[in-house]
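Missing here: one protein chain of the complex. Every other protein chain is in place.
In this document, chain identifiers A, B and C correspond to the written order of the chains, with residue numbering beginning at 1 in each.
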Amino acid sequence: MRRALNRRSESTATLEPVESVALTPWDRVKLARHQSRPHSLDYINVLFTGFIELHGDRLFGDDPAIVGGLARFGDRTIVVIGHQKGGDTRENIRRNFGMVRPEGYRKAERLMRHAEKFGIPVVTFIDTPGAEPGIGSEERGQGTAIAESLLTMAGLKTPIVAVIIGEGGSGGALAIGMADRMLMLENAVYAVASPEACAAILWKDAGKAPQAAETMRITAEDLLSFGIVDEVIPELVPAHENTHGTISAVGDAVQRALDELMEVVDQPSGLDRLMEQRYERFRRIGVWSEALPVAAE
Amino acid sequence: MRRALNRRSESTATLEPVESVALTPWDRVKLARHQSRPHSLDYINVLFTGFIELHGDRLFGDDPAIVGGLARFGDRTIVVIGHQKGGDTRENIRRNFGMVRPEGYRKAERLMRHAEKFGIPVVTFIDTPGAEPGIGSEERGQGTAIAESLLTMAGLKTPIVAVIIGEGGSGGALAIGMADRMLMLENAVYAVASPEACAAILWKDAGKAPQAAETMRITAEDLLSFGIVDEVIPELVPAHENTHGTISAVGDAVQRALDELMEVVDQPSGLDRLMEQRYERFRRIGVWSEALPVAAE
Amino acid sequence: MRSILQRGDKFQPLPTDDDRLDQQIPGDLWKKCPKCSELIYTRELENNLRVCPKCGNHFRLRARERIEQLVDPGSFVEWDAEVRPADPLEFSDPSGAYSDKLQATQRKSGEYEALITGFGTVDGRSIVVAVSDFDFLGASMGSVFGEKLTRAMERCAEAGTPLMSVNASGGARMHEGLFSLMQMAKTVAAFARLGEARVPHISLLADPCYGGVTASYATIADVIIAEPGTLVGFAGPRVIEQITKQKLPDGFQTAEFLLEHGMIDFIVERGDLKRTVAELLDHYARVHQVDRGESIPWQPNLARSNGVAPKAAKPGKKS
Partner (left out) sequence: MRSILQRGDKFQPLPTDDDRLDQQIPGDLWKKCPKCSELIYTRELENNLRVCPKCGNHFRLRARERIEQLVDPGSFVEWDAEVRPADPLEFSDPSGAYSDKLQATQRKSGEYEALITGFGTVDGRSIVVAVSDFDFLGASMGSVFGEKLTRAMERCAEAGTPLMSVNASGGARMHEGLFSLMQMAKTVAAFARLGEARVPHISLLADPCYGGVTASYATIADVIIAEPGTLVGFAGPRVIEQITKQKLPDGFQTAEFLLEHGMIDFIVERGDLKRTVAELLDHYARVHQVDRGESIPWQPNLARSNGVAPKAAKPGKKS
């Protein structure tokens, strides 16, 4: 089941593994959304030193549903960006439950350009139910903001590593997730729509979300098999019961991904190669039939 | 008095010249602000064909105080951008009297980047009392918007020609005026603050604006002598009494300026040279004393 | 370039059971305008580009109707018609299997997928068009949509041919799961390359345009146009109303709303669309005619130089 077996981080080695095969996709949805599950700032505060949070989009506002800034990871400076949910209701309200408004994506885009300017790699943490649906968000171009962020990532001349740590909610997740390496925690999910929304539309009953979750193929295992995710980071026990171990495992995976990418970049014409690989990474995604095959171009 | 004698456009050759030496700076302020003076769209509609107005900043709004779009000038495609005042009170209210909000500068910036992307030269028409002072404008970063527009112009890899056609009001004018060539109509003015504001602050009496206008050295003649403006376009009679002739003279001057700049760009490494010249153009502006001269670097 | 342009085989229509037009009045002779409720003689409607002659309502167009209106007669060469949808998730819901739904939709719509791409000319000017068909599963963006659009963009970049996309869509195609979502990234990456090649992309947002298409290539095009009344948004109005419990403002998510909020370049009536696109193509084409030396000097625009200050341009109208 696990295609990417990771060097197990020291601190988790002694914990008893949960029988993860017993978990249904809907179980994983619930784990991915668990309020005590570590969120972006938990990762940031353990994995990095000297984190300096940078705020604002320089246009309209500062969206607390996105955090980001400069930090040190090992001997590297990185720009980190993440969706931020709250660990309690009060904080969740302040963070809009991790649902980002256009100004949040524009802040993320600004920080990515900052990283590019100085040749700093980018690490993103994905954990959102989706982009905020609201009147103000539509007025300020929610769709345009997500699209612009994707356009920025498509051409960003510095390595990008994304980690799906919890809930990967559709376009609102992808908006900071168009990365050179996509890592995913074992109990995280990543879906084109929430199982509830999918069930409401196709099953005509939001209560059928567990079945929709099954059908939608939203688990890390599925997405690894589809070639959409590059590596699954095991959760021997669910992250909220093993915060430090999970964060450490994520740190190790990010370290490996960054080491690999920096090796590419450090070659002659390395950035061109990085851009080429990023293009191909997304270019190849999709499944179709070609009824009348034509000669190769 | 006129340093830059221009090829006189056919249509104005028969008009009687006004004795322009008799005009005081304050007279010119009044001419520059005259409601019947041709405004940006008047120039756009006569000088260009196929004007397609492009709207919006893709962030927040569309500011009617800035107009811009694609157009044809001779055999060239250009991006034109201008402050837009109204020709009557109703239109003036809609155009906010040509006072631009942050979204107007961001629209201008977007159009400039569009021009750069496709290698299209930019022509701007300057005619504003200044950037809008208002609560919303401050909330959305009026200063930041102007600064970003300047930053975009500083590095924009395509030629820029600016024409001061009426009122050049401070930072709000400069925001679309950081050009490779700055042309100025004889009765236009360009000032660091309105004469009224300057008089109110330094004379403690806004009514002393005519004196402030004199002291501030805001006429085309002054700015040409300072090396800030490259060419003064004569108004044999004030523009509002000779719309077609004035617009024609502006067209001829823009044509010459663009021809010169495109000749630079068409050389090998032409864009680098353009960038170098633009930098030097602004780098040298300023007057100071150097008490203890040091050896040349 | 030639070989690429001729690469796609001509479209071969599937058998259709002839019920593709909704809201039909008995026979095909009359159609009821959903906006003004008037009955309109179908032929009159067609002659008017499917714009209601009574109230100006722009009826939705099928992809091939749009192409027919946009490009010169006989100039369209379809590309990649052989690229057809698959069912990677083996998706099934109570209404049936996705693979069955695809077949039924193909039969009913006469199309193999929701996006038609190909080459054509607009008053003689080369253009590549990519037009979505809302009657095909709400023009949702699945793998084929993304692949065909990406191929079109890649060929445009290579050949220097401008792209016009016409974008109605309900969003992602849920039946293809994350493959569908990833088409956003794929098409935006292709658009980025198109931009590096300095080839323009004109996007017409068509009614209705939501979700993943609004949040990807369609809203970052070089020029973004919409027809009057077109609805465009990220989240659907019902979702927003349900979640926020707020009443939506009048005209919410219409083209006019988007123009006011700075998200589109202009609104154009269907009758002016082809001429406007031609003008845009001319503007971009002229940039690359590097034939320096003596430039042709400007001439006064006689249509305008009547000594009277021309009217200010109205939003959404060429002036």
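Basically, a residue touches a chain if its C-beta (ideal position, glycine included) is under 8 Å from a C-beta of that chain, and two chains touch if they have at least 3 such contacts.
Only a predicted model underlies this, so the values are computations on that prediction, with no experimental measurement involved.
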Contact list for the unshown chain, restricted to visible chains
A, B
For the chain that's not shown, point to the residue among A:G61, A:P129 or A:G143 touching it.
A:G61
Of the residues listed, B:I66, B:A115, B:L150 or B:A188, which one is in contact with the missing chain?
B:L150
On chain A, what residues meet the omitted chain?
36, 38-39, 41-42, 45-62, 67, 70-77, 84, 86-87, 91, 95, 103, 107, 114, 117-120, 243-244, 247-248, 251, 254-255, 258-259, 262-263, 266
Which parts of chain B face the unshown chain closely enough to count as touching?
131, 133-135, 137-144, 146-148, 150-151, 154-155, 170-171, 174-175, 178, 190-193, 198, 201-204, 212, 215-218, 223, 226, 228, 278-279, 282-283, 285-294, 297
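Here is the rule we use: only the chains that are shown with their structure count from here on.
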Greatest number of touching C-beta pairs links chains A-C
List the centre-to-centre spacing of chain B and chain C in whole Å, with centres computed as mean CA coordinates.
38
How far is the middle of chain A from the middle of chain C, if each middle is the mean of its Cα atoms, in Å?
31
How many angstrom lie between the centres of chain A and chain B, each centre taken as the mean Cα position?
46
Considering chain C alone, which of its residues make contact with at least two other chains?
219, 261-263
Interface hub residues of chain B, defined as touching at least two other chains:
58-60
